[in-house]
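I have placed the structure first, in the form of structure tokens, so that the comments after it can refer back to it.
Just one protein chain is left out here, and the rest sit where they should.
Each chain carries a letter (A and B) given by its place in the written order, and its residues are counted from 1.
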Amino acid sequence: MTAEAAIEAPKPRRQRDRWRATGWKFAAPGLSMIAIVMGFPLIYALLLSISSFTLLHPRLQPFIGLENFRTVMADEYFWHSVWITIKYSAVTVAGEFLLGLAIALVLNRVVRLKAVYFAILTIPMAMSPVSVGLVWHMLLQPNLGIINRLLDASGIGGIDWMGDPNLAFWTVVFVDVWQQVSFVILILAAGLASLPKEPYEAAEVDGAGEVQQFWYLTLPMLRPVAAIAIVIQLINETRTYDLVYVLTRGGPGIATDLLSYFAYRRAFLGLSISEGASVSFVLLLMVLALTVVFFRLVTRRA
Amino acid sequence: MNTRTLTTMLGGASLATLMMASGPARAEDITLHALMEDVPETHIIEAMLPDFTKQTGIKVEFQKLVYSDMHQKLVTQLIGNASYYNVLEVDFLWAGEFPEAGWLADLQPFVDKTGFDLKPFIPSMMDLVGNHKGKLYMIPMYNYSMGVVYRTDLLEDPKLKDAYKTETGKDLAFPQSLAEYVEISKFMSKHAGNGVVGAAMQSQRGDPNSMEFSNYLFSNGGRYLDDSGKVALNSPEAVKALELYVDNIKNGAQKGALSATLDDTSRLMCDGKAWSMVTYWWMLPQMDNKDACPNVAGKVAVGVMPGGHGESGGWGWGIPKNESPELQDAAWKFISWVQGKEASITRAMQGHAPTRSDVYSDAGVLAKYPYYKQALDVVASGEPFPVFTYSAQYEDVLGRQLSLAGSGDAKPADAIKAAADGLDELLKKSQ
Partner (left out) sequence: MRRRDKERRGNIITHAVLALFSLYIALPPLWVLRTSFVPESTAYSIAILPGFTLDNYVKLLVKDKFWLAYADSLTAATVSTLLALPLGAMAGYAFARYRTGGQVSRFVILATQMLPPVAIVLPVFTLFRTFDLTNSVSGLVIAYAALNLPFLTWILMGFFEGVPVELEWAAMVDGATVWRAFWKIVLPVSLPGLAAAAVLGFILAWNEFLFALVLTGPTTATIPVSLAALQSQNGVQIAEVSAGVVLGVVPLLIASRFIQNYLVRGLTFGAIK
């Protein structure tokens, strides 16, 4: 049947301790690096969020507990940002996953031209978010950009992609999905490529159709990899900042005011690094909660 | 680990850094580092640096960066005890923040020591970037005061003149008030033809629309602060200015104005697709250029914002406070050289936007750029955006309200009130 995950811990205590120690020996180098290089700044950032550190008063003390959080949460625009960020992450991740899965499945079947498709897929991934923003800004420029020019020429008329308050959000979503879907395809394709062949052969023999094979074999076996792809993308999307900065600056109005842009403004425009840090930690808690819940839901043992 | 240990550790780290960074610097060794915005002004000065090195033996290295990333990079350096950058190029939006944070050295002693003449500097520039709370922290470097760049050929077109006379009973000429400006702008969108709009507007939320709207505000008699420094934004003049601003966006501007920046508007203007743009006055030479903008070269001029007052803007030179005296002296040598009369005139001959009035009236400069006469008017009559610790953040707060009004999500009166309250809040915070 399908592969099992962790080895069970042995029962006798000495063996179990040795078993545990092996695990830690494997994990130690990686975890140490993370702890040293990122752990210290993370703790420092946590301290920042409960401190009164501003660019004008660059000292941690006096510590003011949850004061920063209270200040930030009293701002009505903060909650709007939270809502927009949740909406944005949900929509982009869903879009990337659904589109990505569909394409990965199709890609998995072809043999010829696979190299070409792969090569094309890598292009958006090789562009930094700032570049993606600049390039799409050029394409979507309402008066001079090539897309609107073509729309004008064909009689449909140009669209105000980034300036229409009802459309701007979806424009940013579209650009983000355009860039990120390749990565999801890559992970899912790798996952699909690793699936064992026997179950499918057995299913063919049993007369199962393609849809059944997909639903009862592919999806369950792909779950761990799919879960990881979604978690990684969820984390990436909630942090979206560069695209908003280049395309809309959070506008028009507040239509695209994502939380990480909000945090940046608090820190570097409002000069209150401590407030920026507290907004960031709210974001972290949100994402952590979503991630844990989602992961638990999806990776229940079959 | 407890707080004391942590702060001791950090203190030790900072001390170690300080000790590593400071140390005597001999005159021959001195290299000044400056973080500069990547614009033509910087390139003009960069080309002159070898002369400075020849004269003084001091080397100067520029690191160029885009505006939006400069603030972050500067601040990270200045927070520590030894900044990598020894000469600071500071935007007027930070001209309140930097002195308040204690990052800038008082320049008066340097001025007195070397007898540097401050009189030629235009008062509006000194108010904007030079002085803060009565002390001298910076020397103005170049300005980006705003006025109106507009198409003269469209104003002189007989068909348009007739149509305008018929519609309004008035003669078509450069507008004398804000209301007239918006009226002509809407007229042009309707009648100029060829896809030409009345105004190329940069109404993207943040710096673009804050800067643009300030011109509307000032020229309609509105103000941000009164003479005693209290918020005076919530006035009928301001609300009217915003109503006209929104009217222009809806009926006189290009499609997508709400997300447009200078990049978009200058391309539009250069293409000949707009009658006017409220912008930095030195966009004129860029438009009036046969190679860059063949469609409009020879047909454009610059004028003071209708109503008499546009928005002042500019950069200044500062010296970090936490720096060795030798480096500070070297930095002052550089600043007094580059802003001295001779270097300023050389820069002006290549298109620099001066902050000294004697440069504007220099015969050689006027011969090459006759419109510098109007430019001086624009610069001298400019009024400042509120310069205080949180200017940059206020641009965002104001920008948000303007954008909400522009998209119809807020009524102008409410938006002005919210903007005024926001300013009041930030001012209180900075006390």
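Going forward, a contact is a pair of C-beta atoms (placed from the backbone, for glycine too) under 8 Å apart; a residue touches a chain by one contact, two chains touch by 3 or more.
The structure displayed is predicted, hence computed values, not measured ones.
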Hidden-chain contact residue, picked from the options A:Ile50, A:Ile103 or A:Val173: A:Ile103
Where does chain A touch the missing chain, residue by residue? 3-7, 9, 19-20, 22-24, 26-27, 29-31, 33-34, 36-38, 40-42, 44-45, 48-49, 102-103, 106-107, 109-110, 113-131, 134-139, 141, 144-146, 149-150, 153, 178, 181-183, 186-187, 189-191, 193-198, 221, 224-225, 227-228, 231-232, 235, 238-239, 241-242, 259-260, 263-264, 267-268, 273, 276-277, 280-281, 283-284, 287-288, 291-292
Contact footprint on chain B, counting only the chain that is left out: 10, 13, 16-17, 20, 37-40, 61, 63-69, 72-73, 76, 79-80, 84, 144, 262-263, 266-267, 270, 286, 292
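Here, only the chains that are shown with their structure count from here on.
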I'd like the Å distance between the centres of chain A and chain B, where a centre is the mean of that chain's Cα atoms. 37
Considering the complex alone, what residue numbers of chain A touch chain B? 47, 55-56, 58, 60-61, 63, 77, 141-144, 158, 160-165, 168, 245, 247-254, 265, 268-271
Within the complex, chain A is touched by chain B residues 3, 6-7, 10, 68, 71-72, 75, 79, 97, 100-102, 203-206, 254-260, 264, 267-268, 271, 273, 389-390, 392-393, 395-396, 399-400, 403-404, 406-407, 409-410
